[in-house]
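Left out: one protein chain. Kept in place: all the others.
After this line comes chain A, so read on.
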Amino acid sequence: MEANQAVQTNAVSVKTKTKASFYQIVWRWHFYAGLFAAPFLIVLAISGGVYLFKPQIESMLYKDLYYVEQASDASEATALAPSALIHFVQQMHPDGQINSIMFYDDRTRTVEIGMTENDIASSVFINPYSGEVLGSLVSGERFTDIFVKMHSELIIGGTVANYLVELAACWTVILLLTGLYMWWPRNRASIWGTVLPRFRQKGKVFWRDMHAVPAFWLSLFILILVLTGLPWSAVTGKQISSLATSTNTGYPPYALGHGAKPESTLKTKDVAKGGPWATENLPVPVSMANNYVPLTINEAVTIAEGAKVEKPYRVVLPKTEKGVYTVTTRHTVPGGEATLHLDQYSGAILSDVRYADYGIMGKAITVGIALHEGRLFGLANQLLGLITCLGVIGIVISSFVMWRKRKPQAKLGSPTPSKDKHRTRVVFVLMLVMGVLMPLVGISIIVVFVLDRFVLSRIKPVKAWLHGA
């Protein structure tokens, strides 16, 4: 009887020890990962939170450019031909090269003409009813462009910053997994401290709940934001697209306006040379008799509308004699996507790819991007994104408070390493598996491991500060 009891107690203590040991190891990973990711998460949350509201912000800031002054004009008036609008813009910017023209589905919106002048790309806004040029905005210098740059490349820009953002995003996945493991109720399940915070508690328990409870609630949304953001990333994004291509589940050929394009057929070598192609400013020298003449923008627009392309859409003008008219839609909600390439001489539709033609991954990525940008289901989507952004900021703040409370003066305050070598190794291998799925994580683990093993641990003070033991 007594022996039996002893065995039982022993079993319980072994079990708790196992859990405690895993907890200790996971906590260390969570701590270091959090320490690295926290500053990036703050930047991503703030910039993302602002960018979510791009449509509202820009409509307000650029009201005078985006909208025609007299809305009543718009309901009655007939719009001028696209070629006329282009001509007006060309008159005001004789050296500008017109690249594209964008029509919105809102009758009070102006028409946006893309132009390059002295190597500077800009959008010129023109009232489609009166032909009055209202002004222009340099590309990349709109208010929200700053936040996009902050969000994707931390303002400093370049590949390194882009990789850092991806690295932080991938480590966030690990933060979520390790965090959920630590959050999981260990002893008896209670709603307090799991799904509801213990408000009456003070100090460490309070801050722990302020961290873990909202993090649990938002974990799914944070994960969704990370996953839907990954298609943009340099390394994982490339993997995703090659996976989609190899399984034929992504985008069909010529699906994206900015990608590869088919070519217009040069029927004979006698195509009228010289440009600019955009302006239909055709030279008619005698030697050019019996030449094929490129279609006008008006004809391209008529063909596009005949093919049931709905506004808002952008028509990109052919840049070279083999170029095509490219029509792409800019719908906020996925489903209406269309990309058409038109032969500039015959108007033949060389390719016509709609949302329905996308593979399952192409559709998923398209919907995911809309969700990420808060476009999928209107204001509710934007607010959900905003709540997640604010939540992330709060979670980082509470973790910071917890850390400061624990941190000794002279040390980093990291959780003490587990003495259980075997379990430490098990978790390490699990992390390496994550590293295979997210290559940047894998590389960073290996780099940190090597650095720690062969450099930092040889410098006593650094080792003591970093490892806390």
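Assume a contact is a pair of C-beta atoms (placed from the backbone, for glycine too) under 8 Å apart; a residue touches a chain by one contact, two chains touch by 3 or more; residues count from 1.
One rule holds for everything that comes next: contacts and distances are computed from a predicted model.
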Omitted chain (choose from "Tripartite tricarboxylate transporter substrate binding protein", "Oxaloacetate decarboxylase beta chain", "YnbE-like lipoprotein" or "FixH family protein") - UniProt protein name: "FixH family protein"
Full-complex contact with the absent chain, from A:Glu117, A:Glu263 or A:Glu299: A:Glu299
Contact with the hidden chain (one of A:Ser83, A:Thr110 or A:Ser123): A:Ser83
Contact partner of the left-out chain, one of A:Leu243, A:Val333 or A:Leu379: A:Leu243
Identified contact with the non-displayed chain, of A:Ala260, A:Ala410 or A:Val433: A:Val433
Residue numbers in chain A that touch the chain omitted from display: 22, 78-84, 87-88, 103, 107, 181, 243, 245-248, 252-254, 262, 265, 267, 272, 280-286, 288-293, 295-296, 298-299, 301-306, 343, 345-354, 357, 359, 426, 430, 433-434, 436-437
